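Removed from the display is one protein chain of the complex; every other protein chain stays in position.
Chain IDs A and B follow the sequence of writing; residue 1 opens each chain.
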Amino acid sequence: MSLPKPEELARVSYQPPARGWMEVKPDFRPGTYCNAASPKWLEWIDYPYPRAWSVADEDWQLPENWKEIVLEGMEDRLARFRSLKLFFDICVRCGACADKCHFFLGTGDPKNMPVLRAELLRSVYKRYFTRLGKALGELVGARDLDESVIREWFFYLYQCTICRRCSVFCPYGIDMAEMTILGREMLASIGLNIDWALASVAQCYDKGSHIGATPQAFKDMIDFLAEENERITGIKTPVSYNRKGAEILFVTPSGDYFADPGTFTLMGYLLLFTYLDLDWTFSTYAAEGGNFGWFISHEMGKRLNAKIYHEAERLKVKWILGGECGHMWRICNQYMPTWYGQVPSFLEVPVSPITGTVFENARVHKMVHISEFTADLIRHNKLKLDPQRNAHIKLTFHDSCNTSRGMGIFEEPRYIIRNVLPEGHFFEMPPNTIREKTFCCGSSSGINANENMELRMQGGFPRANAVRYVHERYGVNHLGCICALDRATLPTLLQYWVPEVEVTGITELVGNALVFEGEIERTTDLRDRELVGVGEQEGGEEEE
Amino acid sequence: MNFAQRHITVALAAVLGLIAVAYVGVQGNLQLLFGVVVPYLALLLFFEGIIYRVIKWARSPVPFKIPTTAGQVKSLPWVPRTLGDKLDNPESKAWVIGRMALEVLAFRSLFRNTRTELVSDPKYPEKARLVHWSYKWLWLGAIAFHYAFLIIVLRHLRFFFEPTPQAIALLSEIDGFWQFFIPTFYLTDIIIVLALLYLLGRRLANANLRYLTLASDYFPLFLILGIVSTGILMRYFFKTDITAVKQLVMGLVSLKPVIPAGISPLFYVHLFLVCVLLAYFPYSKLLHAPGVFFSPTRNLPGNNRWELHVNPWNYPVKFHPYMEYEDQFRDAMYEAGIPVEKEPEAAVAEEE
Partner (left out) sequence: MADYKNEFGWFAPKPTVEKKIYSLKAVAVGLGIFLVVFGAPLLLNMGQVHPVPQPSLDTPAIQKLAEKERQCVEPTEWMRANHMQLLWDWREQVVRTGERYYTTSQGKKVLASLSNNCMECHSNKSQFCDQCHNYVAVAPNCWGCHLPKEQNVAKAEGK
């Protein structure tokens, strides 16, 4: 399977098929779907109906009573989630959400209009749970549940990245993300899962992080990055693991220690914490901030997330600091305290040990976002920063979907950016593609696999296209973000669409700019790239 | 017939059929049925249906506080938040009221609407560029329709109260400020027709909208168009004795129904379509009106991190507790110098 050229992929046709949507069945073309989950992962996490199956198979080997399971599951979810009942009942199909979805814009498939994607589920609700639907059938958008419907759910619910862009524009706030998660729960209940997400979940459940690093491997990776810091900056950035009595437990997604360019952000964290002489510790057990579990079901999300408070309690830390991550922060913000069910009283209201700032906004949650933490430091003038060390970077900022529409953290990262970059090096993308209207990377919610690359490139097209715009116009060469999934997926996306632009975390820029006392002369950034001005005037700048 | 044609035809035929039923019925002297029985039945269905549906929604809890945050969250005191941020990401119930008011009264979210187009651009390597326009037509059409509808309903209150409240008379006067034609031409009459034609036209003209629109979407559009056009016909062209009409309506609302003479069949057609709309309301997408108040992405404050939200069915889940994890990796952790709760020897001893 080879990936089409960008020029081919950008020729999107928005012409719907001639036949009605109930008759058109999904075309499982390689490159557009994720592989079926291996039974091994299901067994690890006690998930139902583990079996070896393949999406390309004629027979998906559904359990005999699959229909009953799905319908009972829907009834159960209707009883538990007012959102689902409501979203099924009140959509007027105005289509305001249609061209808001990056998958619709990228694929042109009308079933990727959120309204129609929701209709795939809604049609079953209407048929089995409403009188009008039972009586009038197709005319009110109701249809029988058969295997082809399940296939359709599987295809399209894994073409939604739970980014919530549609819900910003919906006049009633109907949230496709909510329906996607609940729909995926129903799919999981008959043993239909995707391998990429399930592998990550199982590994995280068992070992501590999505990448399945054992405690010793985790420590190795972090220690290696600390050594890298020392090599580049001459500064030792010691890390402690599972240290009881530390003030702060630091939790970050595994993307930050697994691969470039996330690792540079992690180096930034370490430099920052060392600079501040922070009393903090990593945990090898709660080693994952991200949460692929939530991409499959609310419950699996909770099963993974529960480790964080559990570990914080064991280590007797005062509060938790969270790294740069998108869906981690949506979960931390909108689910974590509710899942825990009460205020975690073993923790204290977070107070910055450097500035004394009390994070009143985390009074219940007891967890602070690294951008809030850093912005507060800069505000109080606690960091000596040399923006010139980022002079080779012309940045635009990608608001991650989850932190934008599931939390609302827009200003803090921008404040940091303005302080760590030289003046005039920061450019916003067009206003309809940032902040609450930001476009998804196209690969979130557990579909950042390799086998569905064509779909990922299509889904990321709107984002990449906006990046292309600022690249052409202002010569932007870096895309900043506060999301580890973005740092895992956007490099691939940009390599395909806008290869001139690289992806960077914000704390990486902080790490570049931090001026330590008695540091060796910095000639490169954390990526070993020469700084602007180095070699032209020997060491001149450092003496000032 | 393809999908779209089928759905359009059925909806249109249904409305035309309803018109015929009422017309024929009244010609056959079924005034009592169409003037008294059907309206009461429709009202019953309307109230019962709405209450039933609202309670049905309310019987499911809101397990998570999941507002769509469309503005800067309240964080550190110095982080700038505009009025828009405070309304689009409300920090408290008071601000939620503001957000909801804006949503319900001004269609805030629809006002955000954009239209994205793929335009070719030879300068780009991929030869194409997405352009995101601000696109307010849908908002304008929707708000024009809803407000015109509201004003028309309020104007009709002159048939429901005796004497007519001053405010209603005043509203009619303002609506008819142009003072041309007899009886006075109402601005809202033309607005609602144009808005309905726009709302219908966009569904027909846009291929993707046509693809997803169902008969149950066309039906209320045709139905309201039917109501509006019979109303306009009756007011301006085929007049009926409105004194008698008011007697009929007052009879209904005072629970002393009468069928005065001199009311034209056109009126009964108009009334019947209104009754159908009322009865259809709680069983259809028209539920968006009460529904928007329940929308968890709009009616909840974004304050999870400092105000605990309790899920009534929260239940303990099985997770991988630390001690099990340590049992799994103890030796390796110990070797790597990671602190453990139980040293390997102690753990072995315990097991024996």
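Throughout what follows, a contact is a pair of C-beta atoms (placed from the backbone, for glycine too) under 8 Å apart; a residue touches a chain by one contact, two chains touch by 3 or more.
In this text the structure is predicted, and so the values were computed from the model without any measurement.
A.B. asks: Of B:Leu187, B:Ile232 or B:Val253, which sits in contact with the chain we cannot see?
C.D. replies: Per the contact definition at the top, the residue touching the missing chain is B:Val253.
A.B. asks: Who touches the missing chain here, B:Ile143, B:Leu187, B:Ile242 or B:Ile259?
C.D. replies: Touching the chain that is not displayed is residue B:Ile242.
A.B. asks: Which candidate, B:Phe47, B:Trp78 or B:Trp178, sits in contact with the chain we can't see?
C.D. replies: B:Phe47
A.B. asks: Touching the absent chain: which residues on chain A qualify?
C.D. replies: Its contact residues with the unshown chain are 46-48, 69, 72-73, 76, 79-80, 82, 185, 188-189, 297, 299.
A.B. asks: Name every residue on chain B in touch with the hidden partner chain.
C.D. replies: Contacting residues on chain B, toward the hidden partner: 43, 47, 50-51, 54-55, 58-62, 157-164, 168-169, 172-173, 179, 182-183, 239-247, 250, 253-256, 262, 264, 290, 293, 312-318.
Simple rule for what comes next: only the chains that are shown with their structure count from here on.
A.B. asks: Spell out the residues on chain A that touch chain B in their complex, using ranges where they run on.
C.D. replies: Counting only chain A, the residues touching chain B are 6-7, 9-12, 14-16, 18-23, 46, 78-86, 89-96, 98-100, 105, 110, 113, 115-116, 119, 130-132, 136, 139-141, 164, 167-175, 178, 205-206, 208, 214-216, 219-220, 241-244, 284-285, 298-299, 302-304, 306-307, 310-311, 314, 333-335, 337-339, 341-343, 357, 359-365, 367, 372, 375-376, 379, 404-412, 415, 430, 432-433, 436-437, 461-462, 465-466, 468-469, 472, 497.
A.B. asks: Which residues of chain B touch chain A once you look at their complex with the stated criterion?
C.D. replies: The touching residues are 2-4, 7, 10, 53, 56-66, 68-76, 78-81, 85, 88-89, 103, 107, 109-110, 112-116, 118, 123-130, 132-134, 138, 142, 206-217, 283-285, 287-288, 291-292, 294-298, 302, 304-311, 313-314, 317-322, 325-326, 328-329, 332-333, 335-340.
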